[in-house]
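Heads up, one of the protein chains got dropped from this complex, but the rest are sitting where they should.
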Amino acid sequence: MFECTLIQGELFRKLIVSIQDLVQDGNFMCDSNGISLQGMDSSHVALVAMALKKEGFADYRCDRDVTLGINFANLGKILKCMGSKDRLSIRAQEEGDSALFVFESEDSNRMSNFELKLMQIDQEQLGVPETQYKAVIRMPSSELQRICKDLSAIGDTVSISATKEGIKFSVGGDIGSGDMTLRQSDSGEVDGDDSEKIMIELEEPVQQNFALRYLNNFTKASSLSSMVTLSLGTDMPLVIEYKMDNLGYIRYYLAPKIDDEA
Amino acid sequence: MFECTLIQGELFRKLIVSIQDLVQDGNFMCDSNGISLQGMDSSHVALVAMALKKEGFADYRCDRDVTLGINFANLGKILKCMGSKDRLSIRAQEEGDSALFVFESEDSNRMSNFELKLMQIDQEQLGVPETQYKAVIRMPSSELQRICKDLSAIGDTVSISATKEGIKFSVGGDIGSGDMTLRQSDSGEVDGDDSEKIMIELEEPVQQNFALRYLNNFTKASSLSSMVTLSLGTDMPLVIEYKMDNLGYIRYYLAPKIDDEA
Partner (left out) sequence: MFECTLIQGELFRKLIVSIQDLVQDGNFMCDSNGISLQGMDSSHVALVAMALKKEGFADYRCDRDVTLGINFANLGKILKCMGSKDRLSIRAQEEGDSALFVFESEDSNRMSNFELKLMQIDQEQLGVPETQYKAVIRMPSSELQRICKDLSAIGDTVSISATKEGIKFSVGGDIGSGDMTLRQSDSGEVDGDDSEKIMIELEEPVQQNFALRYLNNFTKASSLSSMVTLSLGTDMPLVIEYKMDNLGYIRYYLAPKIDDEA
């Protein structure tokens, strides 16, 4: 028997929204530590990894490891039926062919039960090596979302470069070219409230090109967290991470575009 | 001569919006008591009935009975030109081939006159028998609208069942199944402000299946009233009623789906 309850069910709905346009289906791996998921997009360029710790749930019980094969579009349809303030419980049997999603309104006057058919999905779990990145940038998630959306009007590929001074997004296209630079916030400012601040940890300057199409997909997760972290290295995937306090994270990995002048 | 004036013209606009996607055209029957309308949808599954009492109008004068044959889409276009706070007057001659709609702004600085061509519509008025329903449920109209919209993502047919405990909407489809249950509010709660409360008058439990497509059409009337009443019987049409204080009501009748496991 697997069973967990999340007070803010809405968070789980947003998570699925952040996954479903990128990955068609995948396995929720539920064990005594929490729920995790890995999935690649159909063109095998981007990887999503999600991990939710049991400590983030109001209730969490997992007697034996359970794998839930989920079609994300279908789960998304079911989660649309959840009220924005509803509590969410997920229940599944070890060998069952469906999972139960229960939504309960704050005042307990509305109660919903949805059964989602599960799938058999053959999928190997990829080991993502822990790496030392040359640059780690923390910035407001809404800012990253806006920049990626805006620059898409000009071109397909963005060049991201990080220096001590700031992070620069450049794009080129038929109509011209452009760049947007975010200056690192002063350390004095950063001491206080760190929201809306831009912080850069830099080992050495780095510059890489990425497809804006994927970045626009990733930034749908912006509603999960006010801040986002970008980790950049040379010839290694960009990592974009949204952390949900106490509950866990969703990470997107994107391979750089090589030989593209962007 | 027929002439009437409604202070909240917006209410009439909302009424027509609630009708025009379901019924193409119909006769406004104007007599000394008020205005009434009946119309069936093109597939003859659903019936709309509207009645506006003369007491709800600021002015009402009907020397002789008048029948106004209206194309609702065309009337809708004209009513779009009305300001949201405008006063609405309707005027028609007994034998005229057009009706006049006059909109006047609160400060009387903007005055609009629109003439709508009338149609000859052969339509028999159906007698809807007064029936004793097994279950009458009063609930927030926004709640019904949301439930019907949400469940449409899962399947085409909803099963509505009413018991002493509450009202349950169930749906099934390819991806799984689900149900949403609204608990009857405690009588203590109901004594006070009855908005947002769910009240069930039950003679005996009842369960019937309905096409969600029609319910989604009916619930466009939700802006007319914060509460809606559902009346259910066995093998008889569901009645969904929106009451506008003092002015009257709009009612939708929908035949149940038979032999559908839903």
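Each chain gets a letter, A and B, in the order it is written, and its residues are counted from 1.
Quick note on the criterion: a contact is a pair of C-beta atoms (placed from the backbone, for glycine too) under 8 Å apart; a residue touches a chain by one contact, two chains touch by 3 or more.
Here the structure is a predicted model, which is why all the values come from computation and not from measurement.
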item: Selected residue (touches chain absent from view) among B:Lys77, B:Arg183 or B:Arg213; value: B:Lys77
item: Candidate in contact with the missing chain, chosen from A:Gln93, A:Thr181 or A:Thr234; value: A:Thr181
item: Touching residue (missing chain; options B:Met1, B:Ala58, B:Met111 or B:Val128); value: B:Met111
item: Those residues of chain B which, in the complete complex, touch the missing chain; value: 71, 74, 77-78, 80-81, 98, 108-117
item: Contact set of chain A toward the excluded chain (per top definition); value: 143, 150-151, 153-154, 175-183, 185, 198
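FYI, only the chains that are shown with their structure count from here on.
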item: Rigid-body rotation angle, chain B and chain A, from Cα fit (steps of 5°); value: 120
item: Interchain centroid distance [CA atoms averaged], chain A/chain B, Å; value: 44
